[in-house]
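With one protein chain held back, the other chains of the complex are shown just where they sit.
Naming follows writing order (A, B and C), and every chain is counted from residue 1.
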Amino acid sequence: MINAGIIGASGYTGGELMRLFLNHPEVNIVAATSRKLAGKPVSGTHRHLKGFLDLKFQDLGPGEARESCDVAFLAVPHGAAMDIVPELLGGDLKVIDLSADYRLKPDAFKEAYGFEHRDPRDAVYGLVELHPEVAEQSFIANPGCYPTGASLAAAPLAKAGMISSVIFDSKSGVTGAGIAPTETSHYPNMAENVQAYKLTTHRHVAEFTQELNRLDNSLTNISFTPHVVPAIRGILTTAHVFTKDKMSTDDVRTLYEDMYRNKPFVRVLDGLPSLGSVRGSNFCDIGFEADKRNNRVVVVSAIDNLVKGASGQAIQNMNLMFGLDEKLGLWNAAAAP
Amino acid sequence: MINAGIIGASGYTGGELMRLFLNHPEVNIVAATSRKLAGKPVSGTHRHLKGFLDLKFQDLGPGEARESCDVAFLAVPHGAAMDIVPELLGGDLKVIDLSADYRLKPDAFKEAYGFEHRDPRDAVYGLVELHPEVAEQSFIANPGCYPTGASLAAAPLAKAGMISSVIFDSKSGVTGAGIAPTETSHYPNMAENVQAYKLTTHRHVAEFTQELNRLDNSLTNISFTPHVVPAIRGILTTAHVFTKDKMSTDDVRTLYEDMYRNKPFVRVLDGLPSLGSVRGSNFCDIGFEADKRNNRVVVVSAIDNLVKGASGQAIQNMNLMFGLDEKLGLWNAAAAP
Amino acid sequence: MINAGIIGASGYTGGELMRLFLNHPEVNIVAATSRKLAGKPVSGTHRHLKGFLDLKFQDLGPGEARESCDVAFLAVPHGAAMDIVPELLGGDLKVIDLSADYRLKPDAFKEAYGFEHRDPRDAVYGLVELHPEVAEQSFIANPGCYPTGASLAAAPLAKAGMISSVIFDSKSGVTGAGIAPTETSHYPNMAENVQAYKLTTHRHVAEFTQELNRLDNSLTNISFTPHVVPAIRGILTTAHVFTKDKMSTDDVRTLYEDMYRNKPFVRVLDGLPSLGSVRGSNFCDIGFEADKRNNRVVVVSAIDNLVKGASGQAIQNMNLMFGLDEKLGLWNAAAAP
Partner (left out) sequence: MINAGIIGASGYTGGELMRLFLNHPEVNIVAATSRKLAGKPVSGTHRHLKGFLDLKFQDLGPGEARESCDVAFLAVPHGAAMDIVPELLGGDLKVIDLSADYRLKPDAFKEAYGFEHRDPRDAVYGLVELHPEVAEQSFIANPGCYPTGASLAAAPLAKAGMISSVIFDSKSGVTGAGIAPTETSHYPNMAENVQAYKLTTHRHVAEFTQELNRLDNSLTNISFTPHVVPAIRGILTTAHVFTKDKMSTDDVRTLYEDMYRNKPFVRVLDGLPSLGSVRGSNFCDIGFEADKRNNRVVVVSAIDNLVKGASGQAIQNMNLMFGLDEKLGLWNAAAAP
């Protein structure tokens, strides 16, 4: 059995890690930390876990984590992980960081986040379908939610060198903004609404760029505009791709089926994806259509932002890091409708 | 392994049986029937099952079902099951009927449904927490969605002989009305709305009455008004109970904790239930408060209508009928939030 | 023209007063106060009013209000109005208090709110359909949102002396809880949910009791349980009435049509009400059904909590206080669907 600790377990990704671990045959949750809620029962915050977990939140130091855990998941705010990771690494403990801290190369990080990285260390970017080398790592930077859906939507076209420019227009559920109530998440503001934000400046674009450039380093024309939609979970990403040559939908299908043939969590559809068909699951569903008149392909991907966009992908990484089947504990269908 | 057949698999309860079976270690789905969709892939209708099931809908006769299956689940419309069940029973096949056909005694059936039962046979009512005799049966009438949440909400008070009268005011998600689009289920009509219907005449009241009378045969004052709310899944039932004597909230708690102590799928809460905390799961969460000034207790229960209110409970019944742990394949936390 | 001032204009009821005044031919908004937002444009907070209002929030003293306004609307928290009202009254200024402060007789107030009233003065309860004396007043206590829908649902049966006991089970939209984000109003918690609260202790029951007792002072068995539902606006109230004698639905209809014949904002329906059909409007729609087997009638009412349940009703009161047609500025159909 793998002893897992969750550093920063009071938020949505922490809760989702625990929900998923409950059905993982090889994992014990040994610690769930929260400074603020230390001593309080985990099921007081994550009430759906009542009856499954007797755990209380702790305030666990790095030393204790290294002693009691085989793997630590960091579900802390951006900027906090870089102060914790150096104290966790170096021994036997495997670490999966769900924050943004180690996803970008130091220069790209500074540009996106506006300050110098305090622990400029290499990490493998844990987008499993694009990074088979995950299996050998002890430290993984788990991808952002938008970058997961966007990168998977565009990767086969990028790898084929077909992309001239791409605009990602993403529609995210409200849990993407976290567990704390805000003006945007206030039901009367969010219901029956669609809210665009950070039209040209969302930091996640740096992640797509880095990933897509690994597949095609000549590709620079990448844009991204996120929106919040009235959904609890899920991200639908519409990738508007201008291609170098004209393609048919069948041409596109060949590229996607080839790339994702042995990737169990990517489903290349005949039709178009829906958030309902991935809700609560670790799938990324993808559909597309080539424009008959122009050098243009539209690709749509759907993920659950808390599963494939965060905690599920983190467990998929863990499975591979420990030599397990990547599907272990994750092979569930969406609770649709 | 148990070979399971689903008769009438194109609707929501059929889809949910399959979703849940995918994580059941002892069940093979050997047949999913639909006359209308025979020959078409199951994952064309239940798209979230893509990648899990290669099955096609069949048009399976009773003889074939008896041959190929160990257990048959009937997810057919009310009135249809009574023509199928007699042809399935009598051999080794175990049968669980999710329709309303065998839930009521023949007289009560005639009064509620307006016609004479064509197969007036006894069946155990599969509300597991109230019917331990389920374990020895080969034929079970699986309870209705409203009756499950309502009966569990009131049973401890009924068993204690404390109920003078009770009004169940239920709020159901839209899947309760089935997979076919209707004027009520049309998003512009249902979103941002609450729709009361059948204010005094919903047939399910006959089920509660039968169940609560088993616990207290002097109890006759039972009323029920259902509503549809803007939720995909879930039923919240508010039971307004007038009690014979004044009770404290602690008195109530004692009754509920005693009755549900060893019932893993009923959670007696300190607070109040939410649909989110049971979504996709087989739990019935219950909270309550006694009125300090009157002989009155308000009890609130929450279930997922497709799981504990239908397919999950059917599997819970199957587990017991086959001598398995009732939790097998069902021990999942809700996908909350 | 009537010069209107809104004391406490930063919340939902303040915004709604302004929205409605924009179409009122006899009203000028001369002041909108907010201590916290003084100096900021009103349309910065109430963004839908952009283009209609150049007004800035002010911090207006009572003396200034008496000087510049013909009518003042108090949209302040409960407990705050009783310190402001005494300074506003006494001159020509008419005052409509949307808070709870003056709705109850002092003893009932103390019991419901737990402290002694600091300004125990009589006010007419502005539920226009039940209080024709509104027309002669200079000070009105505007009813609560739940009490409006509940009182109108039960009044004809109460007036006829037919009610033996009544339980109000209300389902409210989220704006009922105000403009400030909370855990309950957080979209991931509220969407796809129904949340019961204060099962037996909501203060509004004191208002119904006072109102229904005016119509039948022998009626004491009144209960109330509120719920929040995933809707921005609206309250659907299901009144479960036990009657002294058996009634037919036609008997009920006669009572309701008689009582509401000349009440333009109450629509007695043939069918059942929906929140959509009253959204944004000042209507209270009512439908009902008598139980054929028991002494029981179920009545359902629907209002928009911000209009008939607050600001619209306040303007209806104002119209009558100033000798205008009660429909002035309010005679709009709901924006349905």
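Here is the rule we go by: contacts are C-beta pairs under 8 Å (C-beta built on N, C-alpha and C of every residue); 3 or more make two chains touch, one makes a residue touch a chain.
These numbers come from a predicted model, not from an experiment.
A.B. asks: From the touch rule at the top of the page, work out which displayed chains the omitted chain touches.
C.D. replies: Over the full assembly, the chain not pictured touches A, B, C.
A.B. asks: Check the options A:N28, A:S218 or A:N294 and report the residue that touches the missing chain.
C.D. replies: Candidates A:N28, A:S218 or A:N294; residue touching the omitted chain: A:N294.
A.B. asks: In the whole complex, not just what's shown, which of C:S68, C:N221, C:T254 or C:N332 touches the removed chain?
C.D. replies: C:N332
A.B. asks: Touching the absent chain in the whole complex: find that residue among C:P62, C:G79 or C:P264.
C.D. replies: Final answer for the missing-chain contact: C:P264.
A.B. asks: Kindly note down the residues of chain A that lie in touch with the hidden chain.
C.D. replies: Chain A touches the missing chain through residues 167, 169, 171, 173, 188-189, 192-197, 199-201, 221, 223, 225, 227, 229-234, 236, 238, 240, 272-276, 279, 287-292, 294, 296, 298, 300, 337.
A.B. asks: Residue by residue, what part of chain C touches the chain that was omitted?
C.D. replies: 12, 15, 19, 22-23, 46-52, 175, 191-192, 232-233, 264, 267, 269, 271, 274, 276-281, 283, 331-337
A.B. asks: Could you list which residues of chain B touch the chain missing from the display?
C.D. replies: Interface with the chain not displayed, on the chain B side: 12, 173-175, 179, 181-183, 185-188, 190-192, 230-232.
Please note the rule applied: only the chains that are shown with their structure count from here on.
A.B. asks: Looking only at residue numbers at the chain B/chain C interface, is the share used by both copies over half or under half? Answer same or different.
C.D. replies: same
A.B. asks: If we define chain centres by averaging CA atoms, which chain lands farthest from chain C? Would you check?
C.D. replies: A
A.B. asks: Where the centres are mean C-alpha positions, what is the separation of chain A from chain C, in Å?
C.D. replies: Using C-alpha averages as centres, the distance is 46 Å.
A.B. asks: Nearest whole angstrom, what separates the Cα centre of chain B from the Cα centre of chain C?
C.D. replies: 39
A.B. asks: Specify, in ascending order, the residues of chain B that touch 2 or more different other chains.
C.D. replies: Touching at least two other chains: 192, 232-233, 274, 276, 279, 337.
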